[in-house]
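Here the complex is missing a single protein chain, while all its other protein chains stay put.
For clarity, chains are labelled A, B and C in written order, and residue numbers in each chain start from 1.
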Amino acid sequence: MSEKLYNNLLFQSIFLMSFLILVGLLIPNWLVFVITKAIAYGLVGLGIITLMRGGLVSFGQGFVFGIGGYTAGLLGTQAGLTDAMLLLFVSFLFTGLVGLIIAPLLARYRDIFFAMLSLAFSMVLYGILIKIDAIGGSDGFVLPESTYFGIKPSSEYADYVLYVVAIIMTGFISILLRYYYDSTPGLIALAVRENELRVEYLGSSAFNVAVLNFTIAAGLGGMGGALNGIALGHIDPEFTYWTTSGEFVFISILAGYLSVPAVFLAALLLELVRSFSGRYFPDTWQLILGLFLILSIIFIPSGIGSFFKQFFDRLKKSK
Amino acid sequence: MNFFRQCLILISSILISLLTFVGISNADGHKGFKLGVVTFLSGPAAEPFGVPAWNGGKLFIKLLNEGKVPAPYNKKGFGGMKITAIPIDESGGATKQVQEFRNLVQRDKVDAVLGYVSSGDCMAIPSVADELKALTVLYDCGTPRVFEDASYKYVFRTAAHAAMDNIAIAKYLIEKGHDISSIAGINQNYAWGKDSWKDFSVSVKKLSPSSEIKNELFPKIFSGQYGTEISALMNSKAKVVHSSLWGGDLQSFILQAKPRGLFKRTQVVFSAGDHVMPGLGNKYPEGVILGARGQYGMMAPDTELNKWFYKSYMDEYGVFPAQPPYRMVQGLMGLKMAIEKAMEKNGGKKPNKDEIAAAFKGLEFDSPGGLVQMKLGDGHQAIQPHAIGTTVKDKDGNITVTDIVRYKASCVNPPNGIKAVDWINAGFPGADC
Amino acid sequence: MSKQSLLRAENVNKSFGAVVAANNININIDKGEKVSLIGSNGAGKTTFMNMVTGYLKPDTGHIYLKNEEITQLDPRIITQKGISRSFQIPQIFEPMTAWENLLIALGTSQKKHSYFKNARSKENGDFIDEILNRFALNEFAHRQVSELPGGVRKLLDIAMALVRKPDILLLDEPTSGVGAEEKYPLMDTIAKALSGQGLTVIFVEHDMDIVQNYSDRIIAFYQGAVIADGNGNTVLNDSNVKKYVTGKTEVKAKS
Partner (left out) sequence: MVDEILTIVLDGAIYASWLFIVALGLTFVFGVLKILNIAHGGIYALGAYSTATLVPIFYSLGMPEQLVILAMLVSALAVAIVITPIMERGILRRFYGQDEVLIVLVTYAIYLVLEDVQKLIWGMNSLYVSEPRELLGALEFGSLYYVGYDLALIGLAIFCGLFLWFVLNKTQSGKIVLAVIHNPEISGCMGVNINKVYLAAFFIGAFLAALAGSFTAPLISVQVGISVAVVIESFAVVIIGGLGSIPGAVIGALIIGMARAACVHKLPEAEIFIMYFCMAGMLIFKPKGLFQGAQARKI
């Protein structure tokens, strides 16, 4: 009985979440903040991974990242909605809806064409955002400070509270996604990745799989964008720029599509490399980031997730 | 027990990596004064702005630490404390800068942050600065909205905002008898460009109500190609073309417009036109009216402090200092004065940020560009005297600035409590010229 | 044998540029028949199969399944309506195990899915084990399919098509790419697995011995047209078939 409990996904996740929440009390504030940002980026990466499981990679997740961020920001500034959890949730739903609307346009395409068209969508959004002066144009705008159930935490704890909220919401989303990946439709998505023709001849629709996965990816990206905006307190059209989208693809390729926690680890790694190289090599941080990308693609082609999987598989066997 | 073992490994690896990072970030000790300096070190704004500004700042900090700066800045460092500067790249957009700012404050635990060229960054940073209670000095950016739309406790701007640049140019055009019956503008499509054009066009309309706006172009920042815009400006046949372009954009615009005769046919005015002169040299067109966003570089006042700074910079880098180094040094001077004033009050201890902020409020200090007064935004926003001139070729064929008209700070800056736009619209009430 | 028409092609034509791939084809197949399609390469048998499964659309003509027109439908819909197929080169999910391949095939055949229920449930497992058993694939269940021998891959491909319990199963050259000595055991396994379900099977095959042994009706194609249709002896001894399909070799009578 107890053995079963330890191997239960829900139990493991809750254990990990509580551990991270406790750790958040011990680590310095900046790291809490960096982890929160990594979670935001990781959510978008998780979306791309969901797509990757169905054989697609989007090079334009800045599109949904931006929509999520602006949704949260505009609800905050225009509608006075400041509850972080509500903002995250609404952004998730709204961006998911947008994703559902444009998914049929994109779902007909595969490989590089899918990637490029999604990138084009993100650029169109960028073009629109820099044009709308009412929401700050290229400068973006500042978000109001968030509240939680009507309470505004004091500034020393604001970061930590958001961190806790991010961990809990992301934790449960990750669990749901894991269930989805292991469910029959999740498995069919993997099959689409391997051989779309066969899936069609088995009577399932690769198109529907792409639409569903893109919608999920959009929702996750939107939530990531909202979390990023809330954490930083500022959003601008840079959210949707192609360089931002490039980082998301990097996170998901570094993580691989096998493991959910690996995505967040990859996002954290990218955040740390970026911020430390920016801090210690302000003149050449792009060079370092670029080399880091190339080397990790060369040496970990199937992603950190594959290490995770091997590691746990071996543990299981050795038992 | 396999899950426990997994957890143990995971936990210990996370802990080890965390400790490593915490160790790195706390490695350097904390004795002198730690200053985060944020300026463009990459991207198109680096060469014309970020790098010369930081060159000036680096030199000045070095001389301060050595105690080689003339009075009243002759105390070593900041009130005897050695200054350690941490330069950070400003490129990547406002959102990235908010994060870098948090890193500086929370991870590097800097005592103050000096920075920001981009108006977008200046709009984004202050609210975070107040939230984190981090002393922040904005040294360059121009948008008037920072202290007009909100007020902040820990944020100061040691340079005048952009309204002054455009008001002074409008006044100059009229005083020198230029034809301003029609105007056109080419400004970048973001806060700086839009505000600059609005301030200029409204000022001209106020001073000469009959003048007509022909053409308002707002190309994207860093677009680099202006062929079509130049045609449109020349087709409009406006008498005056105004531009607040800066950096690489301004350089490219000049290079592309000059052979097409724009500068011969129209009176062109650059509200921030001097900082590309060291780079362009004699490719800079003649007869252009320009401001330097203060009395800087070729339009600097003839004071001891300026002569000292001009010479030190020239000796070190081999080019004359344009506005960016002046403005960064101005920020450092303001910060130094505020710190030393706070130390006088608290008996020479290292002051905390509340003490420095209190001392900074309403501060007045001399800079190479003239007297800086923290008068607007309830003592958080500086005003300073201004100068406008016209380019001309001297007898050796070198481009220099002539016909310089100097404006008192109170002549081209609104009084405390009035928004720049409102002040212009009202016809500059209370201007003391 | 009931005379209820299961699959019917009426006046089906298809050409690719100047090449006529289907020339006024009329075929009627009843429930439970085991039909083989023969003809040299390019004769039109694969084109016919592809039109039945929806990969190609006829230029003119109609195809009916149980009197319902399926001419313009997508492969996926046609599959859902009851026509499954296997492939000449097995189309299986290479990095997965045989067991997982069947799990996916099973998943695609299920109408309702739960997004939060693990696909590897006991009932799914039992079902797959039974199929594996039927195709004698038990020992390969948990091996990655890219490592499996050709015959096993063929079997798995067919097994996947069968999971959905189709009305008609189309087998595209089930023994191609398999060593000569393995062909008969393979066909035996297939025949055994397919038996007893009243399943209609249409297969494309080049080996005339296999055609004779495992089908009760043969349709011969030449240049896109059906040149003979009937039971084994009739078709294989048809002069046109001899000339254009089987070549000069005399075919020995069915023993």
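Convention: contacts are C-beta pairs under 8 Å (C-beta built on N, C-alpha and C of every residue); 3 or more make two chains touch, one makes a residue touch a chain.
Everything numeric here is computed off the predicted structure, so don't read it as measured data.
When the whole complex is considered, the residue among A:43, A:202 or A:249 that touches the unshown chain is A:249. From the set B:261, B:287, B:348 or B:417, the residue in touch with the chain omitted from the display is B:261, counting the whole complex.
Although one chain is not drawn, the whole complex shows that of B:74, B:181 or B:231 it is B:231 that touches it. Only one of A:120, A:135, A:168 or A:272 touches the chain withheld from this view, namely A:120. For subunit B, the residues touching the chain absent from view are 42-48, 51, 91, 189, 215-220, 222-225, 227-229, 231-232, 234-235, 248, 251-252, 255-256, 259-261, 276, 279-280, 283.
In the full complex, subunit A touches the omitted chain through residues 57, 59, 105, 108-113, 115-117, 119-121, 123-124, 126-128, 130-131, 196-197, 200, 206, 242-243, 246, 249-250, 253, 283-287, 289-291, 293-294, 297-298, 301.
Quick note on the criterion: only the chains that are shown with their structure count from here on.
If each chain is drawn as a node and touching chains are joined, the picture is a simple open line.
Simply put, of A-B and A-C, more C-beta pairs touch at A-B. Centre-to-centre, using mean CA coordinates, subunit B is 76 Å away from subunit C.
Per-chain Cα centroids separate subunit A from subunit B by 36 Å.
Note: centroid distance subunit A to subunit C, computed from Cα atoms, is 44 Å. The touching residues of subunit B, counted against subunit A in their complex, run 1-7, 10-11, 14, 18, 21-22, 24-25, 41-42, 86-89, 92-96, 98-100, 102-103, 106-108, 119-120, 123-124, 127-128, 131-133, 189-191, 194, 220-221. Those residues of subunit C that touch subunit A in the shared complex are 53, 74-76, 79-80, 84-85, 87, 91-96, 100, 103-105, 107-110, 113-120, 160-161, 163-164. Against subunit B, the residues of subunit A that register as touching in their complex are 6-7, 12, 15-16, 19, 23, 27-31, 33-34, 37, 130, 133, 136-142, 145, 155, 158, 228-229, 232-236, 238-239, 241, 272, 275-276, 278-279, 282-283, 285-286, 312, 315-316, 319.
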